[in-house]
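Removed: one protein chain of the complex. Kept in place: all other protein chains.
The first chain written gets the first letter, and so on, giving A, B and C; residue counts start at 1 in each chain.
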Amino acid sequence: MPTAPPSVRIGVLGASGYTGAELLRLLLRHPAAQIRVLTAERQAGKPMAEIFPHLAPFDLPTPVKIEAVDWSQLDFVFCALPHGTTQEVIARLPHGLKVVDLSADFRLHDTAVYAEWYGHEHQAPELQPQAVYGLTELNRLGVRKARLVANPGCYPTAAMLPLIPLLLDNLIEPGGIIIDAKSGVSGAGRDAKQANLFPEISEGINAYGVGHHRHMPEMEQELRLAAGRPVSLSFTPHLVPMNRGELVTTYVRLADGVTADDLRQALEQKYRNEPFVKVVPAGVAPATRHVRGSNHCHIGVFADRPVRSAIVISAIDNLVKGASGQAIQNMNVMLGLAETTGLEQVALFP
Amino acid sequence: MPTAPPSVRIGVLGASGYTGAELLRLLLRHPAAQIRVLTAERQAGKPMAEIFPHLAPFDLPTPVKIEAVDWSQLDFVFCALPHGTTQEVIARLPHGLKVVDLSADFRLHDTAVYAEWYGHEHQAPELQPQAVYGLTELNRLGVRKARLVANPGCYPTAAMLPLIPLLLDNLIEPGGIIIDAKSGVSGAGRDAKQANLFPEISEGINAYGVGHHRHMPEMEQELRLAAGRPVSLSFTPHLVPMNRGELVTTYVRLADGVTADDLRQALEQKYRNEPFVKVVPAGVAPATRHVRGSNHCHIGVFADRPVRSAIVISAIDNLVKGASGQAIQNMNVMLGLAETTGLEQVALFP
Amino acid sequence: MPTAPPSVRIGVLGASGYTGAELLRLLLRHPAAQIRVLTAERQAGKPMAEIFPHLAPFDLPTPVKIEAVDWSQLDFVFCALPHGTTQEVIARLPHGLKVVDLSADFRLHDTAVYAEWYGHEHQAPELQPQAVYGLTELNRLGVRKARLVANPGCYPTAAMLPLIPLLLDNLIEPGGIIIDAKSGVSGAGRDAKQANLFPEISEGINAYGVGHHRHMPEMEQELRLAAGRPVSLSFTPHLVPMNRGELVTTYVRLADGVTADDLRQALEQKYRNEPFVKVVPAGVAPATRHVRGSNHCHIGVFADRPVRSAIVISAIDNLVKGASGQAIQNMNVMLGLAETTGLEQVALFP
Partner (left out) sequence: MPTAPPSVRIGVLGASGYTGAELLRLLLRHPAAQIRVLTAERQAGKPMAEIFPHLAPFDLPTPVKIEAVDWSQLDFVFCALPHGTTQEVIARLPHGLKVVDLSADFRLHDTAVYAEWYGHEHQAPELQPQAVYGLTELNRLGVRKARLVANPGCYPTAAMLPLIPLLLDNLIEPGGIIIDAKSGVSGAGRDAKQANLFPEISEGINAYGVGHHRHMPEMEQELRLAAGRPVSLSFTPHLVPMNRGELVTTYVRLADGVTADDLRQALEQKYRNEPFVKVVPAGVAPATRHVRGSNHCHIGVFADRPVRSAIVISAIDNLVKGASGQAIQNMNVMLGLAETTGLEQVALFP
């Protein structure tokens, strides 16, 4: 019988949002995790049982404002704050404290690109070079040594788990990659917005952020690294009337002499021993409902009708592998714990 | 005050399916329509109020089997039968009877292509040349003279309303067209199938028919006609947890010197006077919920990040403009009625 | 052929909410309605095509603030303002202007009861006696003569269409009436509230306002009038993950010697000639999906297991018969138009 893992004193900054709640759902069953501190802004002081009644059966700290946190009580911090506010908070943390940041603040290495897409100068540019991009399966060594991990966006996670290995192996062309993505609504957060009311979402689908979604530079950066040269990328996200789940349909051009079956075999080979990435058999279309609530990514590959083209479909739960699950996976790696610790939930279907 | 339109004695073959019910919803408010005959197979003899309780407030004929129909009582027939069985039924109709066929049976002009995609020889090849493809806005003259109109598939309708004018005007290239489509579940019909149970659909999304959906040859045929040469087409449909609605996201390559704004202006020009096709303003993303229950198609155009590329998004209600509404629109044209007669419903939102 | 009805110049106060939009959906197809003025507060000046894109195909006035309305341009006003603000607005209207008020402000005749449930004194008590409670089928004569009609709440409409006739005929006891109601989310309005976000509603059900929902005094008032003595009433509403629809399951005690079949027959007799109320056959359970988008109410009656008890189930669309449809029905009666004018939509299923 294995020894119990050492305990880790954890803080979750931004515990009143959906990714915060999802971190708690998973950490409550993580054998090494001690949830010591939660923060919230407007809801500071309110018991978690009121903020998230599904957590009522559990003993959880009442959220405090960030200013009130005694950092010396913590070994590890998850930062689930809104984009933009994060960088100042992290810049002020004790240097020994390890962090996974779920926001976009440290995903872009290039200060100018950050400023272009986010409309303001970065507030902690000195930390940007330190930050490691935490697409765990593809950057495990980097994550292991990191103090600050930038947790990937949900769309980039689903899209790049298949794309990066295919680009690295020169099996697809870096040009003409078209990413048509579909997400559940929890990705839009818990803030009260008319556009996300039930009657505005239910029984309908629409694209949003067409041509200018902020996950695009993140993918351009990482895919360029994999390809060794710039990639040409089209990315269009859609909003689907479901709580969780993200399906990414990617249209790629095959390198000379390569077939769709070659892609599938390469991905199978790459991910054979990965606990969280599964290449589904030929002819099977991944579905988000089969990864709901789990940290899995399902990947399918199909030949397309036009010559030298293929379709790659990947499915994740945007709140788990697309956010909080991958964040904990990164924590496990950073702390030398078994990577699957606390992440072995079976998908909830139906 | 306008004169009442002359009355038309109508038969609906296949009244127990969703497109049959939708024909009835619309025809019950069509001032010229007299619904005289309904047919059903397994449910023949059962009152419509039991088959479709939402129609209970209305006087409707009880469905009979097709063999029992006295065709001399009818002026017009809508054929909403399953693909494959339709062709034999239509071949036996009196030659003077006008027909809109909602199945795929007469959409393909090429007997060999039909046999390739449907797996059997066509049973009424002599009627294939007569059949007119009824994408109304783009073939009004053909429809006007037709005796037999092949009503387009839902995906082809949404995809080709923008694509055909753009190809005709040489504004986009015929190669590299990628159609990523998303549909509600009513398109899958009312037959009891495990895959379409509520728990199998709700809270999830998946692609289906990847690389081999039967709407593909229909689009290849019509787009080739518009382009004057073969087109290269990728088409992937997805199933969305909603009853109605179809969103088609199409990635196109711009012809030399053409911009996305040019596409939008060309489509605005083309559809300026069309009652059912609306090009939405720049920056607005069409949403299926805004055409729910109506015969409208909303079209949006966006510049894409890669050079010389654009994104065209179109939204319809798959049961209305994608099926029964367009069928009645075609009937109106075939009979010389005002084209919008009976089709002026405002979309039902929320 | 009937003569066209005379035209009515209409103002809709509060056009940016769901009941306002639903009024417009229906009025756009009402042959006598001229939509002349729309009002909104925060969204005044914004085109309706932006506020409600499903109305984009239609020419509609841009909303103005209430202060800017020239009342002399109007023959009729629908007031779809929030509860509480309505009474001051209506008090200031020209006395000749006929009004249907969709808020709760004029539903309660008793000033003290109003103050108890709404927490403040009524601002226009002099109008309260004038206001006629507009449950059309049961108060047609009153509505016909009214200048100001208080349109019933959605729950009271569905609950009382069966209950009032049964109490009037002494077929059920006035004690022990239990009303368990289930509503779609559009009833909660279009204001941005966290509790009504898609992820907070989807895939779940809960009761709300248990023991103190504001529709209760309205039902107590009207049922007491029908029974001729106080009634004992329990009312619990629930929130269901759907846009539209309201199902009311009412548990009643039968008067001595009365059976559930007697109830059904009495209701059939009562509503035989009513265009919008349908008593479904024995054994059939009404479903909200069969009245979606229509002004119909379906009523079913069942014997219950305990002696002398029955279950009455009624289904409406909360935005149509439960709000805007009934409001237009009342307008038709007030103006001497055919009662069904503009309300003949067939339910949208699926």
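Methods note: a residue touches a chain if its C-beta (ideal position, glycine included) is under 8 Å from a C-beta of that chain, and two chains touch if they have at least 3 such contacts.
The structure displayed is predicted, hence computed values, not measured ones.
Engineer: If I consider the whole complex, including the chain that's not displayed, which of A:D105, A:E203, A:E218 or A:D262 touches that chain?
Structural biologist: Checking the options A:D105, A:E203, A:E218 or A:D262, the one contacting the hidden chain is A:E203.
Engineer: Looking at B:P241, B:P286 or B:G300, which residue reaches the missing chain?
Structural biologist: Residue touching the absent chain, from the options given: B:P241.
Engineer: Can you say which of C:G17, C:P63, C:G134 or C:P199 touches the chain missing from this structure?
Structural biologist: C:P199
Engineer: Which residue, B:A68, B:A91, B:A112 or B:L197, contacts the hidden chain when the whole complex is considered?
Structural biologist: In the full complex, the listed residue that touches the missing chain is B:L197.
Engineer: If the missing chain were put back, which residues of subunit A would it touch?
Structural biologist: Those residues of subunit A that touch the unshown chain are 1, 3-4, 18, 21, 24-26, 28-29, 52-58, 186, 202-203, 243-244, 275, 278, 280, 284, 287, 289-294, 296, 298, 344-350.
Engineer: Where does subunit B touch the missing chain, residue by residue?
Structural biologist: Contacting residues on subunit B, toward the hidden partner: 18, 184-186, 190-194, 196-203, 241-243.
Engineer: Since one chain isn't shown, list which residues of subunit C touch it in the complete complex.
Structural biologist: 175-176, 178, 180, 182, 184, 199-200, 202-208, 210-211, 216, 232-236, 238, 240-245, 247, 249, 251, 285-290, 292, 300, 302-307, 309, 311, 313, 315, 350
Following the convention adopted for this analysis, only the chains that are shown with their structure count from here on.
Engineer: Just by CA atoms, which chain is the most central one?
Structural biologist: Of all chains shown, the one whose C-alpha centroid lies nearest the global centroid is B.
Engineer: Most remote chain relative to subunit C, going by C-alpha centroids?
Structural biologist: A
Engineer: Cα centroid separation between subunit B and subunit C, in whole Å?
Structural biologist: 36
Engineer: If you average the CA atoms of subunit A and of subunit C, how many Å lie between those two points?
Structural biologist: The answer is 46 Å.
Engineer: If you average the CA atoms of subunit A and of subunit B, how many Å lie between those two points?
Structural biologist: 39
Engineer: Subunit C: which residues touch two or more other chains?
Structural biologist: 18, 186, 202-203, 243
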